Structure formats: structure tokens, C-alpha cells
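Input: a single structure, listed below in C-alpha cells.
Every protein chain of the complex appears in place save one, which is left out.
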Amino acid sequence: MISTDPWIWLSALLTICSYSLLYGDNPLFRIGVYTYAGTVIGHSVVTGYFTLKSRFLPLFTGQKPILIIPLILGIMSLFVAWRKYAWVASFPIAVMIGVGTGISMRALMMTDIIGNVKAVISEAALIFTPPLTDQIGYLIKVIFTPIAVFYLLFTVFVRSPASKPAEYLRTIGKYIFLIYFGLSVGSAIMQLSGLAVSSLYRLIKLWLGL
Amino acid sequence: MAMRIPELKSQYIWAILLAIFTVAIIHPIEIPIPMSKATLDVYNMIENLPEGSIVAVGGAYVFAFDLESSASMIACLKQMARNHLRVVFVPLSVEAVQMHKYCIDMARVDEKYGGPWKYGRDYVQLPYMPGMDAALVAFLTDVHSAVATDVYGTPLDELPLMRDLHSYKDISLWICIHWAFPMIVRYVTSERGIPSVYFAQAAAYASYAPYMAMYPGKVFMTLGFLGGAQYEKLVGIKGLGYAAMNAYSFLVIAFVIFVILGNITMLTRLGEEEE
Partner (left out) sequence: MSAVVYIRLYLTRILILIGMLSVLISWYFVSPEADVIANELQIWNMNIATFTLFVGLLSVYSRYIRSIMNREKYWQYHLYAAILIVVWIIFGLKVGLYSDIYQKAYLCTKITLHIAILGQLVFFMISACYRLFRMRTLRTAIFACCTLLIAICNAPIVSATFPAADKIVFWFLNYPASAGSRALLITGGVGGVVLGIRILLGLEKGALRATEV
């Protein structure tokens, strides 16, 4: 039994607009694209309004008058859309860059670099701990990780006496990433098929009632 | 002369796939969902949390990608409601508010759906907090100065749950259902020692599996829709995860057949090229 809910009809028609790309570029698909663009921008603005209300409540209630400074800086940041006066936005952006970079630098150092190196070293010890499948796994990890890092850091290698061994390492590194990307693509198929099921379910079950 | 197999046009492949999805949706078959250790670990960890523990659910990314995690999240919310845990939703991206609302509505745990949870006492939705890493750090340092109200505009002091949450020290577990999980590991688990769970999107699992090795016993991940179907089984429901895996079981057969067909096509043309 076909649905009578207007929202289901709207989502079904928009799904058809989107899937019409499989047929080729067409006006229906364009309607879908610009509906997407419009709702994204609209949602950002609505979210922005309510977020502003929430974030500057202490200023409006007089609890924290110093928030006038980020309010002014925030308004200055809007000038980035105006080419002639885009320089006005450089000050608030500088504050954001400073704070964001400082925070992420310390985290990257501690987690991504030192954390991973520590993990590789501890896994080197685990090579001798059964079961066999884990032992082989840790051995692969401990050998593959430095080679893959070498491949990424020395993508362009200057000619020198070490060129030939470096070339072999980079070839192995290439294959390590082929394995990684192959496994990722295999997983992505499951992810994307689930999303396709979700959208087609809306069309077939909810709209057409089949 | 060897038989020459013609190249399949993409449109025919798409039509076959569309037919497979349609059949799978209209006539789903009963498929067994075997359990993985990864999902079981997450489930047991949440089961063992003391009653009244505060669990933070949050992160940043887009709704469409996070839909895959919603399968596990919805089942997990039912489990947490059953175990009288308390949840604070911490949206760090523009769409995260909508994602969290979607999960809570679909889980039917609110009292308006007959569930045990009451807004303000058992769960709270915070408003969008812009600034990504800086927002997360500010939230973990001092919740009440990082955010003044909930998503409805109610001051936090008026919400019973938020009177018990002041900083990261009051959080027992962080659940991430968004792609930007590294941010959570870095600032929540690595810097502050709070265990974190990621209902990973399938493609993200391979990318973030090293975090589990870095922090064993502190970082847990499930695998995409498969993890979602497994979690749903543990909680006793059949949702998006189950439906997705149902269709996927058919799709993978078609996928393998197409790859084999492609290779056979290549082999039949090899002789031609040599000639």
C-alpha cells in the first residue's frame, strides 16, 4: 500500500532524484544537488543562531562581560567572505590557529607518534607469546610498520649508495599499502551497501509499501 | 578459437545490483549472525558499568557516514537504559545533534515512548560545540564553563544529570559514533585515561585499529553494520544492522561473480592480444 505521508513522498522523490544519476546527469539530479546545498547552508545558519544564543548567554546575562571580545572577533571573522576586507578576519583566525595548533600538536606527539612507537616496541616482545596466529601477526606488524613509515617518509629518494636497498624497502612498502587499501575497500563495500539498503528501504518499503 | 566474452556495460551491472537489493528488501531471509569477540567485549564492558555511571556520547562527522554506527548505538542505548546508566550527548559537529536525536528517538528509551529514561535526569543533549579539538578539551576541563545551556536553552544547573557532571573525572566511558574518533582517543583516552568505545564505520576500522593496540583494555571498536547486527542480537532487536547484513549477504555473491567474470573476460582476450 503506497504511503500517504508527505514526508515519505518527499524523501522518496529526493531518493529518485539522487539515483537518477545512474542514468546520467539530468535536471532531476540537479534539483537533488541544489536541495542538498540549500538544506546544508540553511541548517548551518539555524545551528549557528542557536549556538550563538547558547554560547553568549553568560555575556547577555552579565555573568561574563569579557565575552564581548570573542563576539567582536567572531563578527570580524565574517569578513573572510569579502575579498577587499578579508584581512580583518586574520585576527580571529590567528586566535583559532594558535589554540587549535597548540592542542593538536601535543596530542599528535603523545598519541600518534610516541603511542604508536611504544606499541610497536611492546608488540616486538609479544612476538614470543603464544598463540601462533598472534605471534605471526605481531611479527608482521613489527616488520611492516617501519618499512611503511620509510616508504612514506622517503617517497622521493635522492640517488646515493643506499638507493638500491631503499628501492627494495619502498617496493615492500608499496605492497603493504596495497594490502591496507585492499582491506579498507573490502570493508567499505559493506558500509556503502548498508547505506544503499537504507535508502532503497525507504523507497521500496516505506513509500511503495511492498 | 576461444570463446570471446563481451564486456558487461556498467548499466547492466547496476540493474542486477538494484534487483538484488530489491529482492533482499522485499523478501529478507533469516540469516544467522555469528558473534565476534570485539562486539562481545564492548557489550560486557557496558554491562559491568555501575548503575548511575555517566557515559558521554559524542564526536564529530556527518550524519550519513555515522548512520552505520547508529545500528550499534541504538542497541547500546537500550542496554544502557536497561542498566540505569546516564548519558550526556556531546555534539562536536553541526550534524551531530541530529544524529544523537535520531539515535535516542529510534531507541525508544525516552518516557514519551514508554521507556525508562527521563530527559534531564537520565540523559541530556548538549548544543553543538564548535571548535573540534579545542571544544572537546574545554568540555573535558570544565563542562559548565565550556557550555552554559542544553540544546533547549535550559541552564545546565537546572538539569539533575548535569549537576553531577563537572569535568572528565565524572565520565566513566566515552562512546563515539562519528568518524573523527582519533580526536576522542587523543584527548579522552590518551590524555585523561577514560575508556572509549567506537562503533566504527567498516572502512574506518582498519584505519583506527592501531589505537586498540596502543591502549589495550581502554579502546574498543566494533565493525560497521556487522557489529551493529551483532549488538542488536545481544540486545534482542532486529534493526538497520540486521537489514544491512541481510542484503549484503546477497550482494557479496554478486560481487564475487562479477570479479570472476571480469577475470574470465580478461583471460579470453589474452589469446587475442597475443595473436
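We call the chains A and B, going by the order they appear; numbering starts again at 1 in every chain.
Here is the rule we go by: a residue touches a chain if its C-beta (ideal position, glycine included) is under 8 Å from a C-beta of that chain, and two chains touch if they have at least 3 such contacts.
Owing to the predicted nature of the structure, the values given are computational and were not obtained by experimental measurement.
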item	value
For the chain not depicted, the shown chains it touches	A, B
Hidden-chain contact residue, picked from the options A:Val80, A:Ala124 or A:Leu208	A:Val80
Which residue of B:Val94, B:Leu156 or B:Ile194 touches the chain not shown here	B:Val94
Per the touch definition above, residue among A:Ala124, A:Ile176 or A:Leu208 touching the missing chain	A:Ile176
Hidden partner chain, touching residue among B:Leu67, B:Val88 or B:Val219	B:Leu67
Which residue of A:Ile2, A:Ala37, A:Ala125 or A:Leu210 touches the chain not shown here	A:Ala37
Residues of chain B (touch criterion as defined above) contacting the omitted chain	8, 10, 13-14, 17-18, 31-34, 36-38, 62-65, 67, 94, 97-98, 101-102, 105, 125, 127, 129-131, 134-135, 137-138, 141-142, 145-146, 151-152, 182, 202, 205-210, 212-213, 223, 226, 229, 245, 248-249, 251-252, 254-256, 258-259, 261-263, 265-266
Residues from chain A at the interface with the omitted partner, ascending	7-8, 10-11, 14-15, 17-19, 21-22, 30-52, 55-56, 66-67, 69-71, 73-75, 77-78, 80-82, 84, 86-106, 108-109, 111-113, 116-117, 119-120, 133, 136-138, 140-141, 144-145, 148-149, 151-153, 173-190, 192-193, 195-200, 202
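To be clear about the criterion, only the chains that are shown with their structure count from here on.
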item	value
Gap in Å, rounded to a whole number, between the CA centres of chain B and chain A	14
Chain B-facing residues of chain A, complex	22, 43-44, 47, 50-51, 53-55, 57-58, 96, 99-100, 103-104, 107-108, 110-112, 115-116, 118-119, 123, 141, 180, 183-184, 187-191, 193-198, 200-201, 204-205, 210
Contact footprint of chain A on chain B as seen in their complex	11, 14, 18, 21-22, 24-26, 64, 67-68, 94-95, 97, 127-134, 137, 147-149, 151, 153, 155, 182, 185-187, 190-191, 201-203, 205-207, 210, 213-215, 223-226, 240, 243-248, 251-252, 255
